[in-house]
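All protein chains but one are shown at their positions in the complex.
Which chain is which? They are A and B, in the order written, and residues in each are numbered from 1.
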Amino acid sequence: MSTDTNNVDGYEHYYVPEQSAFPILASIGLFALIFGLATFFNELQAEATGAGRYIAIAGFAMLSATLFAWFRQTVVENMAGMNSVQLKRSYVWGMGWFIFSEVMFFAAFFGALYYVRNLAGPWLGGEGEKGQYMELAKMWVASGYEYAWPPMTTPDEAVNGAKALVQGAGEGNSMYPRDAHNGLALWLPMWNTILLLSSSVTVHIAHNGLKDGNRAKFQGWLFATVVLAIAFLYLQYMEYHEAYVDLGLTLESGIYGTTFFMLTGFHGFHVFLGMTMLLIMLLRSLKGHFSHDDCFGFEAASWYWHFVDVVWVCLFFFVYII
Amino acid sequence: MGDHGPAKGFGRWLFTTNHKDIGSMYLWFSFAMFLMGGVFALVIRAELFQPGLQLVEPEFFNQMTTMHGLVMVFGAVMPAFVGLANWLIPMMVGAPDMALPRMNNWSFWILPFAFTLLASTLFMEGGGPNFGWTFYAPLSTTYAPPSVTYFIFAVHIMGASSIMGSINIIATILNMRAPGMTLMKMPLFVWTWLITAYLLIAVMPVLAGCVTMMLMDIHFGTSFFSAAGGGDPVLFQHVFWFFGHPEVYIMILPAFGIASAIIPTFARKPLFGYASMVYATASIAFLSFIVWAHHMFTVGMPIAGELFFMYATMLIAVPTGVKVFNWVTTMFRGSMTFETPMLFAIAFVILFTIGGFSGLMLSIAPADFQYHDTYFVVAHFHYVLVPGAIFSIFAAVYYWLPKWCGNMYDERLGKAHFWLSFVGLNVTFFPMHFVGLAGMPRRIPDYALQFADFNQIASMGAFLFGFSQVFFLFIVIKTIRGGQKATDEVWDNPEGLEWTVASPAPYHTFTTPPAIK
Partner (left out) sequence: MRLIGKQLASKLLWVLSQVLLLPALLMTSVQAFGASDAAVDEAQRWGLNMTEGVTAVSREIYDLHMLIFWICVWIGVVVFGIMFYSMIMHRKSSGAVPSKFHESTAVELAWTLIPALILVLMAIPATSSLIKIYDSSEADINIKIVGYRWKWQYEYLGEDVSFFSNLATPQDEIYGLAPKGEHYLLEVDEPLVIPVNKKVRFLITANDVLHAWWVPALAVKRDAIPGFVNDAWAIVEEPGIYRGQCAELCGKDHGFMPIVVHAMEEADYANWLAGKKEEAEELKAAMSQTFTMDELYARGEKVYQANCVACHGANGGGGLGPSLVGTGITTGPINAHIDVMVNGVAGNAVMPVFGNQLNNIDLASVITFKRNAWGNNMGDELQPVDILTFKKNQ
């Protein structure tokens, strides 16, 4: 019991913020964003023009402005020393579980890739337990469809030829090294792997710099990380450009295009988010934020960055190599 | 911050960071959704009162079924549990508030927007979602009405709300416990919510992925769910049920926590097998990740898959059984009284177990070939959801309402509400077992003549049950507005920190942590 009383006496107050308008504003912004986006997509589908895009932009602006002000406020509170050690731990838990939720989001897409590659694909091609009656029932295989990964033709094409609604990208147009058009040395995913892996190292060095109280080292290496991130995004842009313009490999090229662009696309989007976070941390550091023992904002961004990096390694392996 | 009370006016609710305010808002929101989802159910039951088409066209009937399922699951049950978590977890672990109070408010305020959007789809061109709450592709993609895009985004932000809410709950439980409140001293409600929050964070992103794939298939020409492009409609079901099965446990684990709080109080005896309750909850959560395809026994999986999912599903009966046996043993040789919360809790144990038994029958793959997509399934899940989730929420409200508002509810009215609900519910859902076994498919607006009698009975029960819930609303409002003052303990020596503070609980509790025995 005596220890308990001690604890109570030595207890820091947990900072519970006063009323705040941020949540409701953010909700309104988010609502406008998704309402606008949905309207916009439906307009695209119906080949109509309307207010959708403007509602979405307004919502996005409102949401980002609110989040900016919100984060700013938490930073200000922290620097004013209002946050107890315990509250800081809450932020740590929060970020950790947020990253876990992101992991599960990617898991859904990796799971889909696994399923179409190893189960549904072979079945469509008449292989395995679920493919055994495909021929008898005069399905795709009866028109000559054969399954292979990467599938550069679609079942639809096998049956309907040029009239098929879903056209594959054609032989030799995948993103695998065997199809590298400019030779292995210029195979972009390899360079992207190098860029991203080194960026994880640079962000780590930056962290060490901060812990040592060496601000120049911190900012320099953080800057290097951001540059590497931008380079990555640029190469990915080049890769997509090549796919769309030179190879005719698009989102619509059957399941290969689908999985390739969805996985790499969501990853690229997360790289962009992570890059933005790191950039903000760089700007904050330039304003003199962070100290060697109070830098969770930066640490959270760097965790996120490492997470993005790990996803890339999986991607590289499952989407580009095997 | 000071110890002042709540702000005045509507701004209090819009801008609040107080876990009690937010908890109340969640609970009211959830009740509104319960009524809305209930009205949809009444439309269904009215149309099914007799064979033939009378009130609604099949197209609209499908929208009712879909919206009923979605609104009840995402609008009524889940927010109710989050509301209870908000009210109770900080008080139970001796924390001053939730770990991240502003984000807490955001989690809540997303919901009214999401459900307004969802409900508004009913008025859009082509009608609202009409593909069932499980929205299987390609009915929900290639063949869906345009409003499906709004539905997709509504699901996205609901998911965001759930994830933020869960992060908050986990951070609160793991980080905000009063000194001395070790994990194995936490009330079971806190434990069950810790595990539920973990499930939510693990599966809501998968649901987000699922609807994202739909969005891409609909608007951007991808082939996830289309065999023509090399995808598979069944892929949708795998992704959906990877979310969907844990989701049903998300709707029952907190209920287990509630029963574990109430039964000991009214048996005047400590909960039997606390530790095994914790392990059982954790095992259920673990198993819930590897049983999803029991919803898909008829899609024609390879036999190995079929067997695996059958065995894994059957296994869940073991930890769930442990819980049931623990509750019964808690009652055994206790000294029981039967106030309203206890009545609901006992009905919960009995009727949930009956629902669990029918679940076990469904898990037998060869037999499921006959049960699947019939009213037998509808009977199963209403038995676990209505007397399961909903009764546990009623029990919780009666049990903690005096603590929240400082007044005792009227015991006579409470008991009347219980008996009306109990009878109404069984009259509604028990006959569904029979028509299901006799061969009536679910999600149909009209049926063959031999199903007429039981359907008529079910419809009458539904109206009885529905109107008793309006009575519940009356009881709650009456209690909030006045009545006999509740003592701090409210009940006879209940366990838990929430009973050590005044009734009604002050706006801020435990700004300094309490001492834990």
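Rule of thumb we're sticking to: contacts are C-beta pairs under 8 Å (C-beta built on N, C-alpha and C of every residue); 3 or more make two chains touch, one makes a residue touch a chain.
Keep in mind the model is a prediction, meaning the values are calculated, not measured.
J.: For the chain left out of this view, which of B:Q54, B:Q484 or B:T500 touches it?
T.: Considering the complete complex, B:Q54 is the one touching the chain left out.
J.: Of the residues B:M216, B:I252, B:A267 or B:C405, which one touches the chain left out of the display?
T.: B:A267
J.: Go through chain A and note every residue touching the omitted chain.
T.: Interface residues of chain A facing the absent chain: 39, 42-43, 50, 52, 120, 123-124, 130, 132-134, 136-140, 155.
J.: Of the residues in chain B, which ones touch the absent chain?
T.: Counting only chain B, the missing chain is touched by 39, 42-43, 46, 49-56, 58-60, 62, 120, 122-125, 127, 130-132, 136, 138-139, 142-143, 226-228, 232-234, 267-276, 298-300, 303, 306-307, 310-311, 314-315, 317-318, 321-322, 324-326, 328-338, 346, 349-350, 353-354, 357, 360-361, 364-367, 369-370, 372-374, 434, 437-439, 441, 443-450, 452-454, 456, 459-460, 463.
By our rule, only the chains that are shown with their structure count from here on.
J.: Cα centroid separation between chain A and chain B, in whole Å?
T.: 31
J.: Spell out the residues on chain B that touch chain A in their complex, using ranges where they run on.
T.: 1, 7, 11-12, 14-18, 95-97, 99-103, 105-106, 108-110, 113-114, 117, 146, 149-150, 152-154, 156-157, 160, 163, 166-168, 170-172, 174-176, 179-180, 201-206, 208-210, 213, 215-216, 218-224, 226-232, 234-235, 238-239, 242, 300, 302-303, 508, 511-513, 515-516
J.: Going by the contact rule set out above, which residues of chain A touch chain B in the complex?
T.: Against chain B, the touching part of chain A is residues 1, 3-5, 7-8, 11, 13-24, 26-28, 30-31, 34-35, 37-38, 41-42, 44-46, 70, 86-87, 89-91, 93-94, 97-98, 100-102, 104-105, 107-109, 111-112, 115-116, 119-121, 123-124, 128-130, 140, 151, 154-156, 164-166, 250-252, 254-258, 261-262.
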